[in-house]
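Shown here: the complex without one of its protein chains, the others still in place.
So, subunit A:
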Amino acid sequence: MSIAPSRSDPMVPRRFRIVEKIHETADTYTFTLVPVDGETACRFAPGQFNMLYLFGYGEVPISISGDPAAPERLVHTVRAMGSVTHAFATLEAGDMVGVRGPFGSAWPLAAAEGGDVLIVAGGLGLAPLRSAIYRLLAERDRYRRIAILHGARSPETILFAEELRQWRRNLDIACEVTVDYAGTDWHGRVGVITQLVALAGFDPQRVTTFVCGPEIMMRFSVEALKKQGVADERIHVSMERSMKCALGHCGHCQFGPAFLCKDGPVLSYDRIRNLVGIAEL
């Protein structure tokens, strides 16, 4: 009987080789991976994640930050947080990782067509939203106003800084960046991301908003959106909880009645408004 891993077994990781590593900020890296089996890397929908397996260390859920139109390579942006992600940060081009996925729900881009789209990305939250932004830009004529808001801790921690510069120069979209504090040599905005919401110039009745970042930042952002008259069902957030199977079996990622690996990570706010802020969840 063969014990060779089967491609159809979702618990068995595929082997990928790192072909590029970009040092984004002091603790964050973007890796481009290609499968060693020579097949398509990964067809995914923006907002989905993979389980990345670092041999000898463990497995972590990481969002896909690359272009959905380029499925021949897989792009992930990883912040060194704990044991697995710190070890991940030491990997270099040529190293191997295991990948399972893609898993989870996606940003509802098709449902947003014909209306405004507002992206609110705090810190590393820009990573899973970058895939959505690539898709929005590729299909620009399907949407009305597109606005991207990004908040970071300080100028040095701004993720994808060069791309943000390009988006700011793109007259077809609005893009604003703010940092929580800065030195006097910074010429951009300083202040929390929520204050950009009122300036983004969208139609609250026709906007679909995608919010991703630390949970407190998302909570404040949702409040700011509601203050502008955006209904809960027009607000979509990406929630994070610890994950193991990513298949809806183990319950590690339970968030109230939802399993975030399967029902999430992207959820519309009307589904979770009663759960947000409950410390036990």
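By definition in this document, a residue touches a chain if its C-beta (ideal position, glycine included) is under 8 Å from a C-beta of that chain, and two chains touch if they have at least 3 such contacts; residues count from 1.
FYI, contacts and distances are computed from a predicted model.
Look at the chain that isn't drawn here: its UniProt entry, checked against "Polysulphide reductase, NrfD", "Oxidoreductase", "ABC-type branched-subunit amino acid transport system ATPase component" or "Cyclic nucleotide-binding domain-containing protein", names it "Cyclic nucleotide-binding domain-containing protein".
Note on the undisplayed chain: of the listed residues A:70, A:216 or A:250, the one touching it is A:216.
Contact with the omitted chain, checked across A:51, A:74, A:99 or A:124, is made by A:124.
The chain that is not drawn here is touched, among residues A:17, A:73 or A:153, by A:153. Within the whole complex, the absent chain has one touching residue among A:168, A:189, A:226 or A:262, and that is A:189. Summarising the interface, subunit A meets the missing chain with residues 79, 81, 122-125, 151-153, 157, 180-184, 186-192, 194-195, 212-217, 220, 240.
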